[in-house]
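The structure's right below; bear with me while I get my questions together.
One protein chain omitted, others in place.
What follows is chain A.
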Amino acid sequence: MPNDPCDAAADDSAGPAQDAAGRARRISMQRRGPLLVEGPVEIELEDGSTVRSDRFRVALCTCRRSRRYPWCDTSHRRKA
């Protein structure tokens, strides 16, 4: 299971949320597109409120156009 801490030792590319081995959490960045963060996550917004997701991975909006902010809703896509 993607969130199972037992996977931590066997996998050094993308790991579980609870990193018992003390490994840093991996975040994937792209020039155009969301930040990809291993879930579950809890995110504190500017107004002090928090939102959470326990999805195995979450996509965080970086273009600020998302109507589901802070989650990506693919609004960064090029329009044509």
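Note that a contact is a pair of C-beta atoms (placed from the backbone, for glycine too) under 8 Å apart; a residue touches a chain by one contact, two chains touch by 3 or more; residues count from 1.
Rule of thumb we're sticking to: contacts and distances are computed from a predicted model.
The complex appears with one chain absent; UniProt names that chain "Iron-containing redox enzyme family protein" among the candidates "Iron-containing redox enzyme family protein", "Carbon monoxide dehydrogenase, large subunit", "TAT leader-containing periplasmic protein" or "Multicomponent K+:H+ antiporter subunit E". Checked against the full complex, the one of A:R25, A:R52 or A:R68 touching the unshown chain is A:R68. The chain not shown here touches chain A at positions 1-2, 13-14, 28, 33-34, 36, 53-59, 67-68, 71-74, 77-80.
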